[in-house]
Structure formats: structure tokens, C-alpha cells
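Every protein chain of the complex appears in place save one, which is left out.
When the chains are written out, they are named A and B in that same order, and each has its own residue count from 1.
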Amino acid sequence: MLKGQNGCATKPINLAKIATDYAAQTKKLARRVVICAGTGCVANGSLKVYRAFVEGIAKAGLPVVTELTGKQGTLVDGILVSRSGCQGFCQMGPLVTVEPDGILYTRVKEKDVAEIIEQTLKRNEVIDRLLFVNPADGKHCHGQNDIPFYTRQHRMVLKACGNVDPEDINEYIRNSGYAAAEKAYVKMTAQSVCEEITFAALRGRGGGGFPTGKKWELTRIQPGEKKYVICNGDEGDPGAFMDRSVMEGNPHSVIEGMMIAALAIGADEGYVYVRAEYPLAVKRIRKAVVEAERLGLLGDDIFDSGKNFRLHVMEGAGAFVCGEETALMASIEGKRGTPRPKPPFPAQSGLWGKPTVINNVETLATVPLIINMGAAEFRRLGTKGSPGTKTFALTGHVANTGLIEVPFGATLREIIFEIGGGIIDDAGKPFPGGFKAVQIGGPSGGCLIEEHLDLPLDFDSLRGVGAMVGSGGLVVMNKNTCMVKMARFFMQFTQNESCGKCVLCREGTKQMLALLDDIIAGEATEETISLLREVALAVQKGSLCGLGKTAPNPVLSTLRNFRAEVEAHIVQKRCPAGQCKALVMPEIIAEKCKGCTACVKKCPVGAISGEVKKPHRIDPEKCIKCGACAQVCKFGAVVGV
Amino acid sequence: MNAKTTLTIDNREVRIEGEKNLLELARKAGIDIPTFCYHSSLSVYGACRLCLVDIEGRGIVTSCSTKPEPGMKIRTHTEEIRGMRKIAVELLLASHEQNCPTCAKNTTCELQKLARKLGVGEVRFKPTLRPQPLDRTSASLVRNPNKCILCGDCVRACAEIQGIGAIDFAGRGANSCVVPAFGKNLDEVECVNCGLCASVCPTGALTPKSEIEAVWKDLDNPEKTVVVQIAPAVRVALGEAFGLEPGKIETGRIVAGLKALGFDQVYDTCFAADLTVLEEATEFIARKTVGEKLPQFTSCCPAWVKYAEQFYPGLLPNLSSCRSPQQMFGSLAKKILPEKLGVKRENLSIVSVMPCTAKKFEAKLDKFRRDGMPDVDHVLTTQEAARMFEEAGIRFRDLAPQSMDMPLGFKTGAGVIFGASGGVTEAALRYAVEKIKGVELDAVDFHEVRGEAGLREAEYNLDGLQIKVAIVHGLANAKKLAEAAARGECAYDFIEVMACPGGCVAGAGQPVSKEPTTRAERTAALYEADKMLQLHKSQDNHLVAECYQKHLGEIGGHKSHELLHTSYRSRRRICGESLSLLDGAQGEKLKVSVCVGTSCFVRGSQKILEALVKHVQENSLENLVDVQATFCFERCGDGPNVRVGETVIGKCDITTAIKAVEEKLAAAKS
Partner (left out) sequence: MTAATENQTRFRHFAKVCEILSKHDHMPSKLIPILQEVQEEYRYLPQEVLTFVATSLDIPPAQVYGVATFYAHFTLKPKGKYVIRLCDGTACHVRGSNGIHQALLKRLNLTETCNTTPDMLFTVETVSCLGACGLAPVIVINEDVHGQMTPESALKLVDDIFLQENVN
């Protein structure tokens, strides 16, 4: 049967054939050079590296392949140069993988390409200089298999990111892509899909951890012809970029997840709402949708099931709050992205008043995996309450930053010290014993401290200690970080991003920020803490949406875990981390002072006095904390600025 | 009670009887849950967070957005909730201009009331207000952004009830504000001055513009003779300002109070309403007889008139050409009183007491001035009149009723019911039916046109003449009929439009009442007043008849047209709406505008625009011609429309447009 319309797909789609054709076509490929084209690596010049490979290989007289057209019969032969999504280890980018050898070159520059072609591609030699060196033992790591950053992870959702070419649907299909969708559409019913996902106990990765199967089932049983599926790709938590990587690196997995969700609830239309700051993700998702439509995976009568599903891609316009589901729907409807009270929940009355399922990118990307491996198998991973894996964006003061994926139940210690390679100082040098805290879940999360390092991470355990998985940002902080300033930073963020609709959030964040500013400026009194706590609790309990309800978390967790540090600011007017400028007080250490008088001359307000060759002192009344003395002192005798 | 239909609030069992939300249910049970952003006739917004209640097992939720469910156990004032409400009010106060004693809403402000009720003893937060300038440009309203608590009531009222959306939220987070488009002034946008926003605003952010000082000035001026007219709806509401029940007819005390203030004569707008009935019904009968310009829309609501001028210029011929009773009164009074009272026209000051803010705007229109003097000099709202009584120390309750001055104080019940939605129609019917049938009516009440529904209709067969009337209130309801009429698909002959829901009794100039029953009580009182009067039909008003004899001549005649009728013009909705596409030298240029509104666009107006721009450029006419894209001339049926100079060319094409431009240029040259 031939679907005539604008040269559309031949039906039925034969995924197996596409895969075998593709495999047959590519079997003669000698080698494959995969250049990471995730945002991080692109920023570091990976596209130049890509071009250098294409040109260089051709110049070296080797056959180079850049595109697999997937047309039948054509046998491609040579070295395939392809681009992948983010491979996770952005900090070491641009990353270049040579397959099938499994060599991973890091920090590859354009000028290194000729050498790689010459030595590795032609002579099968590994270039040590470009390998990752394990800082722990100084050994060169050959590839993902021996780099601790990777070996400690369990990459499932992210597995294909960094392997497959995100712009080539055939590659996705070759790696059993769309098999889960086929299984669902051909062999399963809406109800059985819901049951399977419920049995898998999959929980939403968008922050709340709501059981996905239950959400689908609730939507499925709603009456009404018209329903929607929305993929929430508005990832706005500062410090998180997991969803971006999935959309950039494996867009088809998201589409496949949405197809399955659509079948499960009976929707025929869907939206992918992507944050505007992610142009590459938008581009790749758009392209993937077109490709899927071309093959008839999206459109009418999918897999001859009689079911239709159409997908639109919408770009956000810069509002964090649009990650909140009701705000996101308002935004799709062309309105100001302000949340509305729930109930009614989206499952009852969502987009344009129709029952709607809204899921996070990662949640949806996990769905095909579950359908393929089976719910029982899936539940073996992770913890009982939170099966499966979770991606985290590991950033801050750790040696290895990047995107990681671990099963639920992994501990912070494993993540920070084994995968992350430990704490670093502000200059990037190892800082043993420098761990102070880790902020989990972004500005809506909380900070965890030393005593939480061995807590198995999952939705429930984190909630138990007043934090949350959130979107999965993990920002590690070393001992030089002032927690009051950190709390202020997060409060500034939520205050900026508050939609302004509800009183407690709009005005409450403003006042919490002002109170934190007082503390930092040394103007706080004993009452400040109790007032801060009082507002924080009211905002937490009384706000309209999740943004307001979680905005006080950083404040509350700082008050809980770092009470002494906060009090030091207020009572002793001292910032233990030495970060709050208004609270520093330069002091001359008598033992170190040689009495050279250099500082006396430099001080703009004449606050320093003392006899020549005798220890000097600073008059705290006069001092304006400019730090000029500390700069000029050759003996390091001035401290505290 | 049956547990399946009840829930408990504060340990009391309450039956669920179809209440929309817990808030209404609690109110029924006698518990007033505080709110800023809930309004029973508007959509639920859920932003003020004051209406929080605790539901066992569910935690703290907003009662305005929660449906009652059987078996719920609700507590409305736990320690936690009281604390949170206090914090919310305290937070609002910190970002609010705190000068209550001098605020227009002092003692009626909800924020002030709640701060007191909830026992907010101090504001512990730093003030965060960044003062913004006030907008006093509107003739009817004052907007003080420094008092806005962003509850959005006004936004929803304007959009949902009036279908206008003249003001909306802008900005985000701490920068959120409620403003007209682009932060313009109210007088530059499509606001129709109905004042609904001010009547729902809980604070002093939107208030009717006061003319009290100007009135005092005239009263204090010994040269001036100051007369006052009072509108029908005023008499059933003014007492509320002095704690009297809504729906008490207070005409006598109001007259006495106004006299005590120093007004020389106190007259009744109902007299003019009787005039309106005769003129408008006559106009209608004429139109109906020849079957043109139907449906006829009423024109006594100035908010509706401005709305029509802005959004339906094509329907302006369908509006009755009658002035509103206020303006009929003004022009007539300025005509006859100088002689009667022995004053110079310029020393006669006419003040009206109106339930309405739009009347302030209306009175200031140029078309209602004669010899440089306005027909109505000042318009006070009911609230302002009450305030003047207070200022003068008049103990309203203790006043001995007095009666109106004659002749302009004499009225029939038909004039009185003008104050309620449906009243104009009923009054007109009392005249028209008699007129058409030629026999006296035995029953004057037309109950089918009364009521609360947003759209009501009735049909009459008058000796074979079929007449279909409709009554709408709230401009969003009017919009539906106007749309249909503009498409030529409207089956009605006569349509009464009042912008305010309920009509003038619930106008924005009336004392604001939070009681849902007030409107109905005031309306009932008006019909009661009708009953109490001897006469119920405008044609029976002998003083009106005398007035025709002496001054106006025939009903609908030449003289009455001059004094009692008016004309309309199409109006821009928003300043600066055209998009200039050509820029040559400054100075006098021929303005050519091409409508690119949807329907003209579909009919190819863009091609015309393109061709015109090309023509101008090729012939180097930039210094002579200014080509603009505009929309919409509201003649969509005739599209594409092009305006060259002052002429609008319908069904235009490229050749016609260029020819017209060339002709105008040639004419200008010679």
C-alpha cells in the first residue's frame, strides 16, 4: 500500500528491514570517527575538528563517508565521520571517539587531526598525548572503559547519546529504535501500556517524582475524544542540562516515548516544548520529527493501528516558570506563562481544557527502554521506591564536571569522589578535605552536607532530608563558599523568575532576598532569622505553584545545616568563608609584620598606624575594607580581606 | 443530614448545594473567608492566597479554587492559616503606598479592612515600593499604580464582563503591573470609562475621578446659579453610604441634602428619561415602519456608545441618535432655565449626580458644548455626592425629605425604571405599544424584559407588526449581538445595551457593595418607585408635553433634533496604531492608508499597498505622500479599503487606488 500524500511513506513500515539494510550498508565501514557535537564541545570548536577530519581523511587518500543515505543496495565503504550528541564529559571536550577501537581522545584541537589520521587511522597507533589521564594514578585511559568518570556510571538513557548520529533516524532504528513503539502500537493496548509503566514504577524525572503510570492511567480514563501529550523540555534549572543532552543527542528516543504515551492515553496530538536557550535541541527535535513523519512513524494510521499522532515543536521564550506544567500549557496557548491553581489537574483539564499528559524529557526517553526490556527487568535497577537510573548534571567545585547517569541508590560520595574525581579549589587544583556542601535540585532544592554523603539517593530519601531530586542539578561547593551568599544567589534566581502572580511568592521572595542581603551586609539583627524563617514557611506552604512552594528550600536548608555560619554573620558580623565583603575585617598579624610601613602609605583613609620596624595595627573604625594594605604587604601579614 | 451531601467546616456540618467552591460554601455557613482576588462573577484566579483553608488529609489549599466534596473536613482559621494570611497582608503592605488617610478608598479599602480584621499590627519588612506616576488622563478614572496589589480583578472584569481587555498584566515577577497597552494612559486606549474595574478594585489603585472640588467652587461662587439633576439609580443606593439598607428609596432626603449643600434647584434626570422614551420610541417606530437601520441600539449608556464607536463603526447608523438623558437634560436646561431662573447662561452651572463614571467622560465631549460651554458642567457620582454630604456635616439620616423642583423634577415611573437593565426597553414599550396599537394599555408592566440574565429577549405582535426586542448588559454580551448585527444576521429590531451588569443601579459610581444581593434589592426598589408614582408612561408626563409645546415642537422634529439628538463618529482604539511605511520630508502630506485588517488582507490589500509604495517610490513622491498600513476601517464587508486623504474607497484595487492618489495630488496642486 502506498500512501500518496506528498511522497509519504510506504506502508507498512518495516523497521527490521530498515535496520538490516542499514547494517548491510555499513558493514564494510572500516572505522568510525565520532566527534561530539554537543553544545559544550561545539563551543570548544568541535565542528572545526569535524571538518578537519572530513577534509583530512580525503586528503590522506582514504575513502571518507559522511552520510549514510540508507538507500537500498548502496554499499558504503570507508571511514565514517559522524557527529554525536553530548557524550557527557564536556569539560574535556572536544571529544573524539574512534570505533571500533573504543579510543577516546580528549581536548582535540583542529591541529591534532592530521596526527590522528596519520597515526591512528592509518597506522592503528594510539596517541597517548590525547588520552585522558586519570589524576588519581597518572595513568592514561584508553577510552570510556577505563575512565573512572564513565566506568562508575550506568548509562542507559544517555547510552545512545554520543554513539548514534542524532540527525540520522536510520541509525536510531538500527539500534532497535522505534521497536518499543511498534510493540506498543501493534501488540499492546492503551490499558496494557499503562499497566506496564505502572508496574515499572517509573517516576517522573521532571522533579516531582510522580508515578508516570498512574498519571497516564488517570488521563486514559478521562472521557473525551481530544487529548494531548506534552513533552516538557523547558529545563530551566540553572546547573542542569540533562534534558538538553537527551534532546540533542537522542531526539528520537523522546519522540518514541511520546508516541507510546499518546497510545496509552488516547491522544492524537502532542507538543514538545523546548527552552529557547537550546537552539540545537530545537533544531534536532524538529529534524527528527520531520524524519519520523517521512517514515510514517508520526502521522496517520501509525503501524496500521488506525491511531494517529501529530507532533508540534514549540520554542519557549525565556521564562523559567514555564517549566511548571500549567504555565507551560498557558504558554502553548499563546498567553503569559503564569500557573493556575490545581485541581483541575492537566489529566482532567489541560491544554485547551482537554485531558493532557505532561512529562519530562528524560521520563519519556526512559519509556521505550522499559517497553523493550520489560518492567520487571527495569525494576531491578535503582531502589525499590525509585527504580531505574537518573541523570545528573555534575558541576561546581569538582574535578570532572559533566553529565552523568547513575542508578537510583547511588551515594553522593560515589558521585562526587569517584565519578567527579573529588573537590577542587577555586583555582582548579585538587582540594582534599575541601567538601562543604552540594546543592541538589537547583534553586528549588536544598543543600546536603558531609553527613549525607553516604545516603542512597532517591526521591524519598532526599525528601526525607529536606532536599529533592529536582531536575537533577548537582552543584558541588568547596569550603571557600559562603552558604549565605549561596542561598542569596538562589533566592535571587527565584525572585527573578517568579511569575509575579501570587502574593506570597512575588512579595515573599523579594523580602527573603532583602533579609539575606541584610545578613550579608552585616545589617541583620537577631530577629532577621526568625522573620526569614516565618516568611519562608508561609511562602513554602501557601504559594500557588511549585516555584513558590520550593523557593524557600535553599534558605531553610541553609538555616538547618549551616545555622552557625548564618549566626556568625549576624552576631559576630563575620563571614567564616571570608566571602562577604562587608563583613571582612583586615587584620595585621603581629608575628609576620616587619613594620616596613608600606601599607601605611597605601591606606587611603589612614587607618593604619605603628612605629617603623614594629608591628602595625589597623583601626577598625577607620578601615573601609578596601584591601589595599593586603595587596601591598610583601610578607603576607595582612589577613581577612 | 446525609453524609453524602455534606462536609464539615470548623466542626460544623454544612450541606453542599451546588456551590462552585469552598469559599461560597463557607460564606453560606456564615464564615467570611478573606479574599482579594475572588469575585463571584469572574473566573477564579487564585493569586492572593488569603482564602487558604486546611482540608484534613490534603493540607492547605485555596478555598476559591477548590470544589466542595462530600465528607471534607475543613478548618478555616487554624493558627498556621492565620499566620500565613497575616504574612500575606504584611507583605502586600510593604510594597504598597501607605497613606491611607488621604486615599480615595480610605475606610472602604479591602486591604485596610483586612489588615485590621486580621490584626496586622506592624509591617516588619522593608518598603519595596518604587513609586510610579499616577494616571489622571481619563475623564472618569484615576489609576494609582502604587496602590495596586495585582489581584487582577480589574483585568478580568474588563476582559470577561466587558470583552475589552483595555488593561492587562505586563512585566513579570517583581516588575508585574497592571497597565493599558504599552504603559499608555487610559485615555489613549480602548477603555470605555465604564468604571467596572474601579468598582471591583479592592484598593485605591483604580478610583472614579472626583469632581467634588469643582462643584464646591461653583457652589461657593455667588455669581453662579447651580442646579443639579439626579439620575434614577442614585435614589436607591445613596443611603447605603450612610449605613442604610440597599434598596431604600431616598429621593426626599437626597433632595434635602443637595439643597443643604447649596444647590439652587434640584431636578430629576427621570424627566429627561421621559423625553428620551418619546424621542427614541418615535425614532424606532419610524425605522421599523420603513424597515431600515435595524436593529436599533439604545444610546443612553456612554460606555456602550464609545465601545460601538471604537469597535463597530459600521453599526453607528443603527444607534439611536438620541442623547442620553443626562445630556438631554443638560441641553434643555441650559436652553430654558436662564430665562426661567433669571440668570445668564454663563452663570448657570449644571451638575449631575450619576451612578456612573462614563457620564463624566460623556459630559466633557466637544459635541455636548454650545457656545464654548458644556451642557453639563460637572458630574458627581453617587459616592461623591455622599462624600459631599459628609464634608458638609450633613446628617443624612436626620434630614427631612423635600421634593424636587418643577418642571424638570417631574417624572413618570417610565423614567425611573431607566436605572435598571431592561428599564429603557420597558419604558419604550409602554409608549410604542400604545402608539402602534392606538389603544391605551391596561397593564403597564412588561415582566418578560426584566431579570438578571445577560441576554433577554421578547417578541410582540402589535396588530400584525412583529417586534423582537433584546436586552443585554455587560459589553461582552453586547459584543455577541453587535457581531451578529455587523454580519447582518441579527433578528432583533430593538436592542437595549447597558455596559454595567444589572444596568445603572450597579454602576461604578454607586457605593460599592460586597453583598451579592444588593443589585437585586436596588432594582426591586426602582420598580417599587415606579409603582408608587401616579404615572407610569412617559406620554402621560404633562410637563414633558408642555415642554414640547413651549420649546421643542414636535417629537422627533427639527428643534428636538437640535437639542436632544446627536451623531457618532468612528474612534481609534489605541493611539499610534498605524504603521508608517514611507518616510520622506516632514510636513503636510497626502495620507494614504491601506487597511490590512484580516478581511481586507485576505482580499489582497497587501498587493495594493505594495503597488502604492512602488508607485510612490518610482515617481519620487515621498515628500508628497505618506503611505501607511492601518486597520481597520470597520467596513470589512467592503474590503479591501483604502483611505486617500479623507475618502475611504471600498472594494479598492490597484488602479483605483493609484488613480485616486494622482487625482488628489493634482487637486492639491491646483
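In the analysis below, a residue touches a chain if its C-beta (ideal position, glycine included) is under 8 Å from a C-beta of that chain, and two chains touch if they have at least 3 such contacts.
Please read all numbers here as calculations on a predicted model, not as lab measurements.
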Fill in: Candidate in contact with the missing chain, chosen from B:49, B:147 or B:172
B:172
Worksheet item: Which residue from B:347, B:606, B:619 or B:656 sits in contact with the chain not drawn here?
Response: B:606
Fill in: Of A:81, A:160 or A:240, the residue in touch with the unshown chain
A:240
Worksheet item: Out of A:97, A:120 or A:331, which is the one that touches the chain we can't see?
Response: A:331
Worksheet, complete the sentence: Residue positions on chain B contacting the omitted chain are 159, 164-172, 179-183, 189-190, 573-574, 576-584, 596-598, 601, 606, 609-610, 613, 617, 622, 629, 631-632
Worksheet item: For chain A, which residues touch the unseen chain?
Response: 39-40, 42-44, 89-91, 93, 235-241, 244, 275-279, 314-320, 331-338, 393, 395-397, 401-403, 426, 439, 442-443, 473, 475, 477, 481, 489-490, 493, 496-497, 499
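Just so it is clear, only the chains that are shown with their structure count from here on.
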Fill in: Averaged-CA centre spacing for the pair chain B and chain A, given as whole angstrom
53
Worksheet item: What does chain A use to touch chain B in their complex?
Response: 319, 336, 340-341, 343, 495-504, 506-508, 510-511, 514, 527, 531, 534-535, 538, 541-544
Item to complete: Sort out for me which residues of chain B touch chain A in the complex.
Response: 44-50, 52, 59-60, 62, 64-67, 80, 83-84, 87-88, 91-92, 94-95, 124-126, 128, 149-150, 152, 169, 171-176
